[in-house]
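Shown here: the complex without one of its protein chains, the others still in place.
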Amino acid sequence: MCAASVLESLGLTKTRIEALSDGVFATLMTVLVLGLDISTRTEPTIFQQISAISGHILVYGLSFLVLGVYWVGHHNMFHYIKRTTRGFLWVNILFLMSVGIIPFSTTVYGPHIGDAQAIVFYGSNMIAASLFLYLIWWYSTRYRELTEKNLDPHLVSSVDRRILTGPVIFLIGIGLAFVFPLSSFILFISAIIYFILPGHIDIHFTRTDHSHKDDES
Amino acid sequence: MCAASVLESLGLTKTRIEALSDGVFATLMTVLVLGLDISTRTEPTIFQQISAISGHILVYGLSFLVLGVYWVGHHNMFHYIKRTTRGFLWVNILFLMSVGIIPFSTTVYGPHIGDAQAIVFYGSNMIAASLFLYLIWWYSTRYRELTEKNLDPHLVSSVDRRILTGPVIFLIGIGLAFVFPLSSFILFISAIIYFILPGHIDIHFTRTDHSHKDDES
Amino acid sequence: MCAASVLESLGLTKTRIEALSDGVFATLMTVLVLGLDISTRTEPTIFQQISAISGHILVYGLSFLVLGVYWVGHHNMFHYIKRTTRGFLWVNILFLMSVGIIPFSTTVYGPHIGDAQAIVFYGSNMIAASLFLYLIWWYSTRYRELTEKNLDPHLVSSVDRRILTGPVIFLIGIGLAFVFPLSSFILFISAIIYFILPGHIDIHFTRTDHSHKDDES
Partner (left out) sequence: MCAASVLESLGLTKTRIEALSDGVFATLMTVLVLGLDISTRTEPTIFQQISAISGHILVYGLSFLVLGVYWVGHHNMFHYIKRTTRGFLWVNILFLMSVGIIPFSTTVYGPHIGDAQAIVFYGSNMIAASLFLYLIWWYSTRYRELTEKNLDPHLVSSVDRRILTGPVIFLIGIGLAFVFPLSSFILFISAIIYFILPGHIDIHFTRTDHSHKDDES
């Protein structure tokens, strides 16, 4: 159907890369929970032990939703990508690597939710993952033409803005860490809610979807 | 074939969400086993060490079957769901998050099978997961019309009852924890057996299936 | 094509069960490695530390191959299964549960390769998994007719014999544990090699395959 890319002829189609990515995300979401542990706690009751790691449980929730946001973002992108190259493949693996370190960042941040350095580390991980996600988008839409030809330039810049909002919020969160650490957590959660709520891209698509229906009629 | 949803045009089809969910469930089922550990036990023989964690092994079995029940329930639901929205996607991720914490609840409950607080924590996790599963169903059938149009209202209410039976049993189990903790485990296992056995939904389907065969003849 | 089963109308097709099973096997094969650990060893050099856990590394290899054998056996079976029922689904989940405990058995057996009790535990896990695999086969071919109709009875009994050879060998291995523990390991490895080598089933299929070619000509 679509023009076969060089890489597809190598046997590495979009489907393959998506399968690996889905597997990595599913495992990451699960592996997060392994950081939660009360077996070495010395508090007398279970409730006190759990309450002692409540910060870590909150960060578990944050990281799970963060992985959800990256997964959604990654797949939305792949919707437009029609062809792949070796370079594209490796940009994806670098993105997965940066996302793959999130369980570690979670075990750094979780038990030290009020520690500025832990926030810097966690926030930096988020910024790195966002920038690699942006790199995938930039690579596909501008460096190499891997998307469909008639891609709306407003969509491209709308996705640009949406992805790059992340690093900005996380940078502010890192800055706040040195003033009032807990506000960073609140900001990170706010960032996630911003990404969960429908954005311009959805509106764009609803419109596209309607116009498609017009075409059909 | 089916009317394409807004989200499908975003590249996030039902298939995708199912792939992520299957991956999360498969990994969760496997990761449960990592809570079992005799390496730090001091009993003189292997049998004594294993017998010392027999409560944990029982809870491993319980959690594995619980995950089986949620997986079956989740998929049964997805059979009826024809379209997806961004909100639906996130309700699913919240469900996966509540299920994703089960390995932790297992390591809390496992070594403390007679501790009321551990039972409260484990039971609350089950209730949360059940309510999120119900939320998926409610969202798809009533809040947004994501299912096929001619969905039997008896089926909808039958699934309602089946899902909401879970939280009720788990609530009773939590209550019993303060009287006779081991009875909670017995009740939890009974709840699982109830869900494993065929219910009204199967009967509904067998009937539907027969009527289909009538149509064919 | 094939007559749709009751369960397929519930949305739980063979494909789904296979996807979950593949995910569980892939994760199990990977999770095995987490049992290997030299971080708490006190030997002066890396080589001495690794050599101190060489028994565990051997058992890692054994368990990996064992999982391979069960995976191959499970899939071979699924080739013949055309329909599913709720009961079939749960027999599968029980099989996955018994296989899912293998990483734990590995951490029990690995560091105690010469301990009779560890061998009994590991061998019992293998026997349980084999019997559940047999249960899937028995359930599909005799209790419920889930396979294709014209299934060769010689094939059915050939698969029977092949699966049930496992428990017999593992029982002997358990018996030998009390005489000369290391011979159990050698026997377990031999059992795996027996299952890796082509058996009557392959010969059966090669014949079937040839006859197919005859049909085509």
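We just call them A, B and C in the order they show up, numbering each chain from 1.
The rule we apply is simple: a contact is a pair of C-beta atoms (placed from the backbone, for glycine too) under 8 Å apart; a residue touches a chain by one contact, two chains touch by 3 or more.
Model, not experiment: these values are computed from the prediction.
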Residue of C:30, C:124 or C:183 touching the missing chain in the full complex: C:30
Among A:49, A:107, A:140 or A:184, the residue in touch with the chain that has been omitted: A:107
Where the missing chain touches chain A, by residue: 4, 6, 9-12, 16, 19-20, 22-24, 26-28, 31, 34, 86, 89-90, 93, 96-97, 100-101, 103-104, 107-108, 111-112, 115, 117-118, 120-121
Missing-chain contacts mapped onto chain C: 19, 22-23, 25-27, 29-34, 36-39, 45-47, 50, 60-61, 64-65, 68, 71-72, 75-80, 196, 198, 201-202, 205-206, 208-209, 212
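One rule holds in what follows: only the chains that are shown with their structure count from here on.
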Fitting chain A to chain C on CA atoms, where both chains share a sequence, rotation angle to nearest 5 degrees: 180
Whole-Å separation of chain centres (CA-atom averages), chain A against chain B: 26
Set of chain A residues in contact with two or more other chains: 23, 26-27
